[in-house]
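Every protein chain except one is present and positioned as in the full complex.
For reference, chains read A, B and C in written order, and residue numbers begin at 1 within each chain.
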Amino acid sequence: MNQLHFPILSLITYIPLVGAILVSLMSENNKKMIRFVTFSVLVIDFIVSLPLFFYFDPSTYHMQFVERVPWIKSMGFQYYIGIDGISLFLVLLTTFLTPIAQLSTWSAIDKKVKMFNIVILLLQTGMLGVFISLDIFLFYVFWEIQLIPMYLMIGIWGGPNRVFATMKFFLYTFAGSVLMMIAIMALYFLNHHFTGVYTTDMVQLMKTPLPLHLQMWMFIAFLLAFAIKVPMWPFHTWLPWAHVEAPTAGSVILAGVLLKMGTYGFLRFNLPMFPQMTHEFASFVVALSIIGIFYGAFVAMVQPDIKKLVAYSSVSHLGYSMLGMFALTQTGMEGSILQMINHGVSTGALFLTVGIIYERRHTRLISEYGGLASLIPVFATFFMIFTLSSIAVPGTNGFVGEFMILLGAFESNHIYGIIVAFGGLFSAVYMLTMYKRVVFLKVTKPKNLGLKDMNKREWAYMVPLLIFVFWIGIYPNTFLSKMRVSVEHLLNQVNRTTVNVNTQESRLQPITTVVVKKG
Amino acid sequence: MAEFVFFVLALVTIVGALGTVISRNAYASALWMVAAFLGVSGLFIMLNAPFIAMLQIIVYAGAIAVLIIFVMMLMDRRVLNNKERFNPQYLWGVVLGVGLLADLSALAFKFRINLSHIGENLTLNGSNTKMIGDVLFKRYLFPFEITAIILLIALIGAVVLTRKDINT
Amino acid sequence: MSGILLFVILAPLIGFLINGLFGKWTKPYAGVIASLALATSFILGLFPIMSVLNGHIVEYSYFTWLPFKEVTVQFGLRVDALSAVMLFVVTFVSTMIHIYSIGYMHGDKGYSRFFAYLNLFVTSMLILVLGNSYLLMFVGWEGVGLCSYLLIGFWYEKDTASDAGEKAFVVNRIGDAGFTIGVLYIIYYFGSATYSNVFPRVEDVLSPAAATIIGLALFLGAVGKSAQFPLYIWLTDAMEGPTPVSSLIHAATMVTAGVYMVARSNAIFSMAPIAQEVVASVGAFTAFYAATMALTHKDIKRILAYSTLSQLGYMFIGVGIGAYWTGIFHLMTHAFFKGLLFLGAGAVMHSMRGLLSIDLMGGLRKKMPQTAALMVIASLAISGIPPFAGFFSKDAILGHALEFGHPVIWVVGEVTAFMTAFYMFRFVFTVFYGEEKVPGLYHELHTHEAPSVMTIPMWVLGIMSIIGGLVGLKIGGHIPFEHLVTQIAPNTEIPNEKHYSELILIGTSVTMGLLGILSAWLVYIKKIVTAKSIANTFKPIYTLLANTYYVDEFVAYCIVKPFWWVSEHLLWKIVDVKIIDGGVDAAGWLAGRLGLLFRIFQTGFINQYAYWVTLGFIILSGWYIVKII
Partner (left out) sequence: MIVYYMIVAVLLFAIGATGVMIRRNFIIVLMSLEIMLNGAGMLLIIMAYYLGNISGQVMFIFVAAVAASETAIGLAIAVMMYKRKGSLDINNFSMLKK
């Protein structure tokens, strides 16, 4: 149902597209105008997305702001979009982060500025499309659309060996999405096989029970596709490369939003559609994410390059998120979604801070810096607050997310809770060691002496992030209350016991009733 | 009697084909090709297809053979009949040829169709050509148009290919 | 009343915001703002303390902080007997130290930043103490750890200071992990973390085994925060921070958070005798172990740090044996005299321009009479000489240790008391009495008495460390704040009948204290047997003690260094780069290799292509013939 009777979701998704066309008409040389127009388009997009938050009805788990238009009737594809408690905040995170990322590039990017801004706008459309589409075909289309602008952004405006990094990033994620394509097609045909109707509507597919052995293969396919994107432990090696070579804005959006598509995919595909498999694979995924948490922390400790350090830290943070999700408890799930938002805010902010000093010194090596506190104190305080939020000190957003995940994990199995409780320790080690070597200590490098403190523009895009860090930290209820019912429904779907359908005998035998425990 | 005529014609076509393939001199092979085409047209006549036989003579034996010989005339004799006749591993070619022959003849022997109405409705009130004309311009009109276009394309292709100013 | 209680916490927070945000403009009077904020908080704090004294507990909850499905955590404050004492101690001592540090930090570059951090510290300490649930205590717990990180590494130019700050935070984090596990278990068993509905239901919900697990987990947190045996390494390095910081955080308030937490969860601990035993024995061992190290150290602040460690050990003995109120009582008195000792050391350092080693100092009493007198008072208090505060609290702990049947701990306690007296008076005699060791040093450094803004708070603390003990004096058979005691630990009865007569208890502890002072007097003043000679008679023991059992080196080389080496060479260079990344790149290389393989077919000879075509055809038709027809 669509409370606003107004295609707000399509509007939000296609404003950036219109913006991109607008920018493409402008001439290349007045860079200032291009940047300003793009920024205002993105801000308008954010403002238009605010009613989503206010008109969102937290009491129902059904999809809201739904738009459904048949697209290819014969194949059953529809332009079916809508959001619920889970995807609401991811949409808002996207519209909130992209203008900030764009604002940070006003002085950073100055070659091919027009192209860059068009790429950012297209990226925004692609990302929003993924979060709002409820039709698996549409989901896949947007999933591919958002890959190309990111490829261009790292490939063109990236660091020294950007070609290698962007190639690896593209091929790695593309391999994942090919797997996903196969799984989607399998899902599409199997669904027809059992329910006799061709449909790609996600909500519908969630209801059709599938035999276990098929569920297993599809679960594995989706698992691999999304694990590469999350990135979970063994599939994470593209992330440090992509982050080191990406421009600041690219890193912010990559860390802030793109990684969430993986976890979002789990919440939309793996958990609701393959409940039995989720239970069976839960301990495997939890093990992987725990390894991810500790592995990410250990390797982050020894990184000489700040961006690589923060990249490995996001492997660790998202390990937490996956742990919360596959603990399959209400608090764990909510914590995992909150952790996605926190990670978007705090790691995005960390990349922006690294971007600020990178713009001034053009180097990311920790050894190059030292004693910034005495030179640029305001920067040091911002950096300190974002470091604290990523270490999960109480009062900041990190703590709420992590504690909920800990509680959820503890509830599902005491051992998970105890092991992961020590995870927070290592995150403190690598962040504080890095912070000490960059900000404290004496000023040893002469080049650092000329550093200027943060100018107005940098204040402009740091303060909103700061507000969010403390808002989620002190009063997370605004976020949790909105997602409660949707998460409960998701948990019911995961825990629903479908009578096992074996298809060996008659093919079109009607499906036995699906027992859905009322939430 | 028909057996004997068939045998003669078959012999002519096979020897002609072999001749085109084996003969050392390009002109000789062209002539052998014409002989083969004539043999085939004879066989067509035996198969109640007089119009096609005539067509065969005009198109294959006539147009194509003449065209080839005409082009050969353009070229220097030494280039045409240089001594190396066969490719390096030509033996492999022969083996594959024989294999192909074996395969296809096996197909031929195994081939079963119902010969119930053999030789029927090949003529329309007495004339094979009328029948062909009728069927050609009724059921196969569209392919006919397409063939016209193919010929046109071939024409243009040949002209374009042999233009003088292509910078090699 | 709820507004006042809330404002007790908000006052220092506002102080922090003012100094933090407008540091540049409020630089000259940042100290005054901070101290005012603290004073208001202290005065406002008196109201809830009064209401607790005349009997009823104050508890208000303000808003829901974490609305989880299983447990809704309210942001609420609670003042009962235990937190009233803590509230009084924290606000009183920090006000004094704020006033003192106005003088001490005068002219320092980060003046307003220092006071901002100090105010933030007091806020989080108050949240820790006044919070009405374990989660709020955890918030204060980590907040306090954060502020100690900021304040230890205050002079961030010095890399030893920033290293020390980071070390403190990480070691505290180890403790916090234990604390988190404890809290998780509590939430799991009780379905809530607030004290009011956890403690009453302890008997019926928890089994002894569960209580032991929770007890030990919580105690791991206490060990991390209050620097007990395994995790004490950060406290001695924390002396890198400015002296007011050491006195406030590392003597009076933060390190006692662990004791407070154990005392607060007395219901759980009393259910778990094993956990209590562990707490008491770790406390005893740390007390003895730290005292030995204090005997030989040269640096003033390090001696005081080790003495804090050992006094904390005493508190944990008190809390561990079940006499919770004795632990808290010693905590209070210790806050006064240890705070004074640190402030005195700060005054000495201040006037000696940061000189720390006691060998260079001698006969300071001529130059700094007031400080000398105060230091003597504090040393007498800590050694447990009757009229002073230390005697009552330490005697209470040791007495109860004997009462509750822990003779071994009692013996260890007495020996440590002797050592405490010895090293305190070794410090006092070498620094203040005797002659100038380096002639003309004082003149050249023109050492003078500390300014009045520093001596006044020291005098106040001096008085408190004298009369502070009277609280515990037995007037007419029972202790004045009787109900205070019973409220702290409702279910621990105070044994009325005494196995051992009062006299023996008091007698032994007093003689131990006097003996320590006497021996120190003989060695350092009379010099009948010089410290040097003792040192080289027990050469090996002396060197061992001098460099603190080589523990720091052990931790650095046997834990930290291999840890870094493994994660660098093994995890990063090999596993990540070679195996996983290598695997991915190998997939790319394999594709390349396959491409090369297929190039062999492109020979360029047209006839060979014809061969392949015909071969393909033959195979296909062959298969067709065999299979189909």
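Here is the rule we use: a residue touches a chain if its C-beta (ideal position, glycine included) is under 8 Å from a C-beta of that chain, and two chains touch if they have at least 3 such contacts.
Bear in mind the structure is a predicted one, so any value in this text is a computation, not a measurement.
A.B. asks: Among the chains in view, which touch the chain not shown?
C.D. replies: Hidden chain contacts in the full assembly come out as B, C.
A.B. asks: Please identify, in ascending order, the residues of chain B that touch the omitted chain?
C.D. replies: 6, 10, 13-14, 17-18, 20-21, 26, 29-30, 33, 36-37, 40, 43-44, 47-49, 51-52, 55-56, 59-60, 63-64, 67-68, 71-72, 74-75, 79-80, 82, 84-88, 90, 92-94, 96-98, 100-101, 104-105, 107-109, 111, 113, 115, 117-122, 128, 131-132, 135-136, 139-140, 143-144, 147, 150-151, 153-155, 157-158, 161-162, 166, 168
A.B. asks: Residues on chain C that touch the omitted chain in the whole complex?
C.D. replies: 599, 602-607, 610-611, 614
Keep in mind that, in the parts below, only the chains that are shown with their structure count from here on.
A.B. asks: Spell out the chains that contact chain A while also contacting chain B.
C.D. replies: Of all the chains present, those in contact with both chain A and chain B are C.
A.B. asks: Report the chain closest to the protein's overall CA mean, measuring from each chain's own CA mean.
C.D. replies: Most central by this criterion: A.
A.B. asks: Centroid of chain A to centroid of chain C, CA atoms only: how many Å?
C.D. replies: Centre separation, chain A to chain C: 38 Å.
A.B. asks: Tell me, which residues of chain B touch at least two other chains?
C.D. replies: none
A.B. asks: If you look at chain C, which of its residues touch at least two other chains?
C.D. replies: Residue numbers touching two or more other chains: none in chain C.
A.B. asks: Name, in rising order, each residue of chain B that touches chain C in their complex.
C.D. replies: 87-88, 92-93, 96-97, 99-100, 103-104, 106-107, 110
A.B. asks: Going by the contact rule set out above, which residues of chain C touch chain A in the complex?
C.D. replies: 63-71, 135, 138-139, 142-143, 146, 149, 153, 156-157, 159, 162-163, 165-166, 169-170, 173-174, 176-178, 180-181, 184, 187-188, 564, 566-568, 571-572, 575-576, 580-581, 584, 588
A.B. asks: Under the definition above, what is the set of chain C residues touching chain B in their complex?
C.D. replies: Touching chain B from chain C are residues 605, 607, 610-611, 614-615, 617-618, 621-622, 624-625, 629.
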